[in-house]
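One protein chain is absent from this view; the other protein chains keep their places.
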Amino acid sequence: MSWTVIQQSLPNFIQGFKLTLWLSLVGIIGAIIVGIIASLVQYFRVPVLSRFFDIYVEVARNTPLLIQLFFLYYAFPVLGWKMSAETCGIVGLIFLGGAYMAEGFTGGFNGVSKSQLDGGRALGMSNLQLARYVVFPQGFALSMPALAANVIFLVKETSIFSVIAIPELTNTALDLIGMYYQSNEYLFVLVVAYAIILIPLILILNWLERRVRYGTFGN
Amino acid sequence: MAHSGINVLFEGTNFLRLMGGLWTAIWIAGLSLILGLALGTILGMFRTMKSRIIRFILRLYLEFFRIVPTVVLLFLVYYILPRQFNVNWPATWMAVLAFTLWVAAEFSDIVRGALESVPEHQRESGLALGLNQWQLFRYVLLPQALRLELPATINLATRVIKTTSLLLMISIMDVINVGQQIIEANNQTYPTGVFWVYGLIFILYFIIDYPLSKWAKHLTAKQQY
Amino acid sequence: MAEEILKVEHLNKFYGDWQALHDINFSINKGEVVTLLGPSGSGKSTLIRTLNGLEPFKDGRIYFHGKQVDPNPKTWQDLRQKIGMVFQSYDLFPNLTVLDNILLAPVKVQGRDKAAVQKEALELLDRVELRNHADAYPRELSGGQKQRIAIVRALAMHPELMLFDEVTASLDPEMVRGVLKIIKELSDQDHMTMIIVTHEMNFAAKIADQVLFLENGRILEETPGQQFFDHPQTDRATEFLNSMDF
Amino acid sequence: MAEEILKVEHLNKFYGDWQALHDINFSINKGEVVTLLGPSGSGKSTLIRTLNGLEPFKDGRIYFHGKQVDPNPKTWQDLRQKIGMVFQSYDLFPNLTVLDNILLAPVKVQGRDKAAVQKEALELLDRVELRNHADAYPRELSGGQKQRIAIVRALAMHPELMLFDEVTASLDPEMVRGVLKIIKELSDQDHMTMIIVTHEMNFAAKIADQVLFLENGRILEETPGQQFFDHPQTDRATEFLNSMDF
Partner (left out) sequence: ASNASTVAAIKKRGQLRVAVFGDLPPYGWVNKDGKRVGYDVELARRMAKDLGVKPKFVQVNANNRVDTLNSNKADIVLANFTVTPERKNAVSFAKPYMKVSVGVVSPKNKKITKVSQLKGKKLIVTKGTTAENYFTSKQPGVNLMKFDSKTQQFNALKNNRAAALADDNSYLYAWVKKNPKYTVGIKSVGPHQYIAPAVKKGNTSLLNWSNKEITKLNKEGFFTQDYNHQLKPYFGSEVKPSDIILKQGK
């Protein structure tokens, strides 16, 4: 293991690091938004739309991101629909992540106990009020563990962006290995870089999960 | 337009070759799952033991696999093992190794969770009947845990299958790699081949994973009577 | 003659193919307390939930103040502001304080003035001896306290009819008394009209103006309160009463 | 003089720094029924669990048949074959049929002949009127049925002492009776030695030879059965008994 090799590679890795962070951030926020919309639509069984989201969730969850990206990046242009690599990556991440998030939120919403719903109804709440004051706050808290797991999962999935030439962390490492052949050093930096992103993230998410749970249910 | 391009799939032995590639992915996934589940069960049992050191080490093991993306894991095994440890297996076996260790890590957590979620009073009533620790584990905890963990295990299996799509990164002739060869070889005759080949692979993965995740959902729903 | 608040006619209720309630007929007048008794699974909860629109029904009619209830979600939602209900499960919202639990429906659903409702809520809390818990979260309360809050929460809507479904069934024996006391006061002091499902026979004997005894989804007998406990009309009711004390 | 089965001397039990049981002393003779009464949180469960080794204790001594119990897991595991216990939660193993639930411990732990145990198990099932449910799974049974099976399961070990911790507390009122009837029979017909925690005062009054009244982890009074219910010695016990019926 050579420190000079590592040092020389740092500027490249920092670029990749920033890109990984940025793409994850945008992808995850997008996925959460899509997930919330999809799960609310599914929860209230909105006609037609909920059917559409059912299909979307199944397709997105049951196919690999890599193939989704290949499709977006290499196959879509054949149909005359072209997006930049970054856009493809983000769209892919949101496509996949939205489905995972939807699953998580749906699980949370369904976990709100029937007696809570009855309690709300018995107070004369409309469906919208029920959603706003009962289902959403409690369901969201219940889905925190799934949400946290999905966030971690999506950050890691950005490593696959490498296949569509987005110079994020993994791509940077592979590229450097291809040019200078110091695979030990580059892979080491790569693992460390992911640890730097993910360890604090895991800790923050754990903390947040406990806070939200406690704030809502007191345990 | 794209309509004629579908024939690229049936040109020569293309379809068979794609199926062969799919088979490679499937047997790697299957074997890794079998090995990983076995190892994961043992590790999961250890993780409910009292020894803090063992629990800590196994926790570290799990967290490592939580942090490192699977692609990176494949590269680690592929590049580092042969050079640092002189392990010199074909890439497919390297993949099996990487996947097995990953599955074992994830599964150990599932097993631990399931063992811990067997209600405390089940453990106590076993004790009250005079069962010893092993009998308690064998007749009470494990059978209940196995039932509880089945959906999560199936979901893990679908993830492993999806992750086989990364095998092309370490030059394994999986379905995507074969697909790329076919796209390249038929570039001129079928300019839209890329659409159909990736489309087929997309559908193939869906056909394998969809029934599995449906099954897992069904089981989960059943468990929440 | 006393004013009729609620009347049920020929009510039949199905779960799928299975009939849970058979031809239910009864009515309740202002200030009256009706107690539903019967073995487990006899349909008491089903009936009381149907009266609050939580369970849909196909056959039969329900009248509220003499006006037939059109069984659609909107009508029920409005009606539920006049019919309060408390359940066995502590159904306070865990993410809101006691006071917010009480204020939510009057303010958001009925659109009443928050300050006014708050003043009233505190008075009600006083009455159930829980004023100093106004800012607590449900998790900080015992089961008995939670049920008392649930009753206050329902009362804050100014209901004309209260429905209680085994509100003491999940409570520690020593907690039961405080909750029942409040319900008794509601009857004695406020002359609240109430339909009560309970397994506390002593309590039922003291409070019931009228007893409906159910079995297998049918009303087996409808008897004035004390009379039911002294001389039940049917053998089944006699047997039931005997089984209730060891 | 009657044979002493169990004796407890100066038992203190801590959860962390907090003392759950204070200087507990009592003994139980063969054929005797001791009932533990007291408000929620007074330490009844803690005490009865300690007697079965489910809770470790530091201070004090427990004697079984006059022999001091060495409080290590192995001793307890052997002893538990002689001390049966039934809990509030239906604790049948959900993955085994009723019969397998009963056979598990006698066959695997005690190593007895399976055919013989099975014959006996079926007789016991007959006695609790559940023979035709031998091949059912716990989930197919009602709560009352499950508790009756749990009692049979403990009896199949041929215990010399039975511990019951609020076995009817989660049951529907009508189910309670069947379970209590069996426990009463165990006392009347089999002269089983038993320690019983219960909130059913009528039942306790009928079955208890001796009552231990606990509060805050202390035995406040130890009084022969009927005497406790007619003339409790302490004010706290009087108050407790009053609170139990409305």
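The chains carry the letters A, B, C and D, assigned in the order they are written, with residues numbered from 1 in each.
The rule we apply is simple: contacts are C-beta pairs under 8 Å (C-beta built on N, C-alpha and C of every residue); 3 or more make two chains touch, one makes a residue touch a chain.
Nothing here was measured: the structure is a model prediction, and the numbers come from that model.
Considering the entire complex, the omitted chain makes contact with A, B. Of the options A:V112, A:I177, A:V191 or A:L205, the residue whose C-beta touches the omitted chain is A:I177. Among the residues B:L37, B:A105, B:L142 or B:M169, only B:M169 touches the chain that is left out of the figure.
Within the entire complex, the positions of chain A that touch the omitted partner chain are 73-74, 77-78, 82, 84-85, 162-165, 167, 171, 174-175, 177-181, 183.
Seen across the whole complex, the unshown chain contacts chain B at 11-14, 17, 78-79, 81-83, 86, 88, 90-91, 169-171, 173, 177, 180-181, 183-188, 194.
Basically, only the chains that are shown with their structure count from here on.
More inter-chain C-beta contacts link the pair A-B than the other of B-D and A-B.
Each chain gets one centre point, the mean of its Cα atoms, and the points for chain A and chain D are 52 Å apart. One inter-chain figure worth recording: chain A and chain B are separated by 20 Å, centre to centre, where each centre is the mean of the chain's CA atoms.
Residues of chain C in contact with two or more other chains: none. In terms of inter-chain touching, the protein chains here make up one closed cycle, each touching precisely two others.
By the touch criterion stated above, chain D contacts chain C in their complex at residues 39-40, 172-177, 180, 199-200, 202-203, 206, 240, 243-246. Within the complex formed with chain C, the chain A residues making contact are 113, 115-116, 118-127, 129, 133-134, 137-138, 141, 215-219.
Listed in rising order, the residues of chain D touching chain B in the complex are 52-54, 77-78, 80-81, 84-85, 87, 89, 91-96, 104-105, 108-110, 139, 150, 153-154, 157.
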